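Incomplete set of chains, arranged as in the complex.
Naming follows writing order (A, B and C), and every chain is counted from residue 1.
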Amino acid sequence: MNPSDLKHLLSALSRGDLSVDEGMERLKTLPFEDLGVATVDHHRALRQGAPEVVFGQGKSIDQLLLITEAMAKHKSDILITRLDAEKGAALCERFPEGEFDELARTFVLRQSPEEIKGYGTILVICAGTSDLPVAREAAVTARALGHEVEEIADVGVAGLHRLLAKSENLNRAAVIIVVAGMEGALPSVVGGLVSVPVIAVPTSVGYGAAFGGTAALLGMLNSCASGLTVVNIDNGFGAGFAAHRINARRETP
Amino acid sequence: MNPSDLKHLLSALSRGDLSVDEGMERLKTLPFEDLGVATVDHHRALRQGAPEVVFGQGKSIDQLLLITEAMAKHKSDILITRLDAEKGAALCERFPEGEFDELARTFVLRQSPEEIKGYGTILVICAGTSDLPVAREAAVTARALGHEVEEIADVGVAGLHRLLAKSENLNRAAVIIVVAGMEGALPSVVGGLVSVPVIAVPTSVGYGAAFGGTAALLGMLNSCASGLTVVNIDNGFGAGFAAHRINARRETP
Amino acid sequence: MNPSDLKHLLSALSRGDLSVDEGMERLKTLPFEDLGVATVDHHRALRQGAPEVVFGQGKSIDQLLLITEAMAKHKSDILITRLDAEKGAALCERFPEGEFDELARTFVLRQSPEEIKGYGTILVICAGTSDLPVAREAAVTARALGHEVEEIADVGVAGLHRLLAKSENLNRAAVIIVVAGMEGALPSVVGGLVSVPVIAVPTSVGYGAAFGGTAALLGMLNSCASGLTVVNIDNGFGAGFAAHRINARRETP
């Protein structure tokens, strides 16, 4: 039940077309069912163009096609993450207008006109080339959510000069996503160089005492740079979405 | 060496007051020493009024007084965290214009005129009354950095109606800091209700399999709500600083 | 040695057909061997119709057929868990009256007349669609043990309205099994909404810092909702069995 439905109900009551008891009956189930949902979901309506997100891992090609077709009918924009090449190909064959990014393992189907809604560039940088898939997932997510994105790779802290050579890019970004595996030190260095929000993404790149990304995760949580925030290991999508929450254009109060 | 120093050097060279070899000698050590520092620190100069931050834990009263006096001479604003009552009292006695918050365990000494620089309210909510010290540390930090802050306590997920009763406050915030110990579920629920940035702060509240806040930390990192970010256990300061990074007023490019 | 055997022995003694020493000899080995077993197993006899349970994982098709045939001869009801599709097919071919649930990975062969023995409905709800296999295993187990079961899926805490829309179902259940992976927050919310027993089941759904279900497990153990209980990660069977222990009809003393 949307606001106009509610208005009709109240009008009918007001006009006497509906008795008080009938009104009670219909409103009784509202709070958490219909009206409740509408209220909670209200902000969703306001961010038109936000894509539906599907976690592709563990879903079969058939399931993915089914879900995508259902969403496509509602003219939703769609972002599917964690797809292997075979699933990506199947989706591209069925939806030739969609875009599969093999590195990011994402599929994006855009049905609404694209418009840039952030008020600045989201910069995604990563420490090593092995971190690229996670970095790209963050970049694709942020772009799918309507933001301008810049990507820089292979600027690990053991080769500081490569990072420092990019200081101009760092300084003009609105939000920075820093992706790193192994010891995960890059966000600390970046966080000390800039004053904008920095989102740290640990990756599972590494071996032995990297413990599947735990070393990088702990490193980022304990950063000596003030005010960094962290997402789950390999969660490029989450970082892209967090950057979207920060960078979405809002009215100044 | 600042830009004007550099200009003097080049002018001297240009005038012949300095030989090429002398210039070489003096410039050789520049890149990472003087000029380098100036460049890296450039953005610091731009955020005038940001307080100096001191981690009070493990420092003696004498050390704290010494540090604070040194900073006070430079007219810096000062934020000291993790202070016990005794240290707080000593600082208040010496700096009666400063403010000690016993719950937050913070001391703030403001010497520059206060001005609100964020473009919206930072909302700090916490799950239980035991989480209050961490929540307050976040609030004090954000205020010391020049932001308007609202605080709500005791809205844990086991009493959902208390949280839902605050949905209006949630919806009008610019950034939300959610502080919770035990299972740390509150950020997930809040993250599903709002579209603004949500910073999750796990606390060490709990016992047994809470493992000093690890349960809450893992819960927040694995949140099913998209785009949450997380800081270290009990790191109210970090959350307040992260909110500052997000909420600081910036020019739209 | 069952009670009637014991009675015969005592009667023989009483009649003089058995000497005291012979009686001593025969009783000496009783306590933990024959009589002991009978005593311990007494309650088993009382819950006729309870199925024999087999953990299917790691057993070959041949082993499973052998075990099932042996049990089937004794007219036992049988529940086999953790079966893949191939093993399920083999069992169905041999026992066409059995039922294989591919999602739950269970096989049930019922040979006694079904009767509902619980005094209320067991509700199984799960947070995400990926949690369905574990939820279904719990449901199949509870049904195999003679209870009425209701299932609700995809009511995670990040979409609170979907859960609240089911509050009527929550309120009328006798026992609720709550299945969730990732941060495992759903049981806390449900536990705050109802007063009936809530059994929390963490699942291994998630990645990175989910650590194979550990994050969800810790979250549930540290729930801020009073009186939740928890079973092992992915242990749908255990949750179903625990619900059976609770919901089995008993005489009021």
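The rule we apply is simple: a residue touches a chain if its C-beta (ideal position, glycine included) is under 8 Å from a C-beta of that chain, and two chains touch if they have at least 3 such contacts.
Small disclaimer: the values here were computed from a predicted structure and weren't measured.
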{"item": "Subunit count for the whole complex, all chains sharing one sequence, 3 displayed", "value": "8"}
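In this text, only the chains that are shown with their structure count from here on.
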{"item": "Mutual neighbours - chains that touch chain A and chain C alike", "value": "B"}
{"item": "Chain separated most widely from chain C, comparing mean CA positions", "value": "B"}
{"item": "For chain A paired with chain C, centre-to-centre distance based on mean C-alpha positions, whole Å", "value": "40"}
{"item": "Mean-CA-position distance for chain B and chain A (Å)", "value": "25"}
{"item": "Shared interface positions of chain C, touching two or more other chains", "value": "160, 208-210"}
{"item": "Complex interface listing, chain C residues touching chain B", "value": "127-128, 156-160, 182-185, 188-189, 191-193, 206, 208-211, 214-216, 218-226"}
{"item": "Residues of chain A that touch chain B when the two form their complex", "value": "39-40, 43, 46-47, 53, 119-121, 167, 171-172, 174, 193-199, 217, 221-222, 226-233, 237-238, 240-246, 248, 250, 252-253"}
{"item": "Chain A-touching residues of chain C, taken from the complex the two chains share", "value": "130, 160-162, 164-165, 167, 207-210"}
